[in-house]
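The complex appears here without one of its protein chains, the remainder shown in place.
Chain IDs A and B follow the sequence of writing; residue 1 opens each chain.
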Amino acid sequence: MSKDIYVFAEQRDGKLSKVSLELLGKARELADNLGQEVGAILLGLGIKEKAKTLIEHGADKVIVVDDPMLSEYMTEPFTKAVHAILTDKQPEIVLYGATSIGRDLAPRVSARLHTGLTADCTKLEIDDDSKLLLMTRPAFGGNIMATIVCQDFRPQMATVRPGVMTALERDSSRNGSVEEADVEFDASDMNIKIREILKSTKKAVDITEARYIVSGGRGVGVSGKFNLLRDLADALGGEVAASRACVDSGWMDKGCQVGQTGKTVRPELYMACGISGAIQHVAGMEEAELIIAINKNEAAPIFSIADLGVVGDLNNIIPKLTEAINKSKDQ
Amino acid sequence: MKIVVCAKQVPDTTEVRLDPKTNTLIREGVPSIINPDDKAGIEAALQLKETVPGCMVTVVCMGPPQADVALREALAMGCDDAILITDRAFGGSDTWATSSIIASALKKMDFDLIITGRQAIDGDTAQVGPQIAEHLGIPQVSYAEKIELEDDKLVVWRQFEDRCHIVEVAMPCLVTALAELAEPRFMSVGGIVDAYNTKEVKIWSYEDVKDTLDAANMGLKGSPTKVIKSFTKEAKGAGTLLKDLTDDEAVAAIMTKLQEKHII
Partner (left out) sequence: MVGFNLTKEQLLQQQLFRDFAEKEIKPIASQMDEEEKFSMELLDKLKRYGMMGIPYDKKYGGAGSDVLTYALCIEELSKIDGSTGVTVSVHTSLCCACINDFANEEQKEKYLRPLVDGRKVGCFGLTEPGAGTDASGQQSFARLVDDHYILNGQKVFTTNSGFADVFVIFALTDRSKGTRGISAFIIERDTPGLVVSKDIPRMGIRAASNAEVSLVDVKVPKANLIGSEGMGFKIAMTALAGGRIGIGAQAVGIAQGAINEAVKYVKERKQFGRRISQFQNTQFKLAELQTKVDAARIMVWRAAVAKDNHENYAPLAAMCKYFASEVANDVTRVCVQLLGGYGYSREYPLERMHRDAKITEIYEGTSEAMKMIISGAMKIN
């Protein structure tokens, strides 16, 4: 009989990924619903002491494999270890982060186990009648949502994007067990050789690729004020763009121009600051998922396409917003 | 050297719109395209073909009969052969069943390198590539942003969020391509003429793969996962306009919105 909710606790360089803790939070909720326990799978080299953190964030038990074969992520050793653990523990549900690791590992494991896997879930819940895991996810480029079940195969597996679930508050009083699993590796498992590891370097800015854009128009006024937008963009992890008026005035580079004679962007967030919203500009950004506009003039046309419009002075609002965001990151 | 590229024909989901009156997807008039990650894979294969004498590139697609035009496009870009794996019995396949079917076809071919796209823009799962590799028992390198051939080994720049692994892998192996792996060439006019006149798209049905495919693994019946419900997201309602707020109230309102949308 399959039992318990397991979470693949992803780590890099000995540091647990935020998504691992978020998934434990969700696993806790699902386990409590089913009256079962939460397990965490921790693979790496010299990572045993991280088990405690996992327990403090909701795990009842942590299965550790500490081995030189697992020092850097590689498909086969990790798949072999996870497969061995899942075959032994027979869980009901397994959750992975939908990261560049999770999306490489989970499908391979699911194929080795001959079970179902659902990717990028935004919602996970237990069905009241069938007790099956209901996995809801976007499809068709995000245009529709689908709810999926894995009825006849176990474990039911899902990957979840970082930032979707919520981690539990750390509870240092929580107790749990730590078990070291015995996985037999052999040299042939290392079927890929890592020659070099390159840590990330910043690439050239292309606003059409940015997820979040903070854009300024004539209302940003004198050139120096674009620094306020730059600070906000940095806080969000996004890029700065501008309307044609700002580019023509020499305040911003042509590569940042959004609109009829500039670029067309479709980011997840477009903050239009001091932009009136003439159709030549709107043509370049109306497909953004979330449009927030700040403008002193309540009749500005930008407000008719903004999801959230705020009538106010961007010179006051933007720095305060940046501060609030930075503060929330530190928590 | 033999390269097989797995490609999928998908609706251009960036062109799909929601009908505001019925809240359903408007699918008609949406062009069908070769999935962008797969197209990058085709380009990478063609670039390797240009540097390796005698290298052949076969493109394989599992889909309905109308996927023929996607294969013609791949042939027009320069691929040597094309195979369309199509059968009513394959309908409703999830990623397990799809990867099983495609793997069964690949088992009937010689290959040194299989390239798939990282993910399709309609399914968005990124699962089929790695699952095919598992069915075939070969190593996989996913999220490839660059590949190079070095003697008989493949060197791949494997992308992670915060780093890149430069790895070396022996062939046969499978690589999943990111769109940035290669900027796809256009078809050429002469290439399109060849695609329709001198090259052909072979059609394989269940009959052609039944010796390598367990029938229990295909179609809706063979899929461990099933969709029980699909629905459109809430239509984007009219926006909210907030006036007469203090600066702090304005910041709070924006923060709430950003949190709601998981941006912070």
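Definition applied: contacts are C-beta pairs under 8 Å (C-beta built on N, C-alpha and C of every residue); 3 or more make two chains touch, one makes a residue touch a chain.
All of these numbers come straight from a predicted model, not from anything done at the bench.
Interface note: of B:Ile26, B:Val52, B:Met109 or B:Val193, the residue touching the hidden chain in the full complex is B:Val193.
Considering A:Met135, A:Met165 or A:Val282, the position touching the chain not shown turns out to be A:Val282 (whole complex). Mapped onto subunit A, the footprint of the missing chain covers residues 260-261, 279-280, 282-283.
What subunit B contributes to its contact with the hidden chain is residues 69, 72-73, 76, 186-193, 195-197.
Here, only the chains that are shown with their structure count from here on.
Averaging C-alpha coordinates per chain places the centre of subunit A 22 Å away from that of subunit B.
Taken in their complex, subunit A has these residues touching subunit B: 12, 72-73, 75-76, 99-101, 103-104, 106-108, 110-112, 114-120, 134, 138-153, 163-164, 191-200, 212, 236, 266, 268-269, 289-292, 294, 298, 303-313, 316-317, 320-321, 324-325, 328-329. Those residues of subunit B whose C-beta lies close enough to touch subunit A in the complex are 11, 13-14, 16, 18, 25, 94-96, 99, 121-131, 133-135, 139-143, 155, 159-170, 223-233, 236, 239-245, 247-248, 250-255, 257-258, 261-264.
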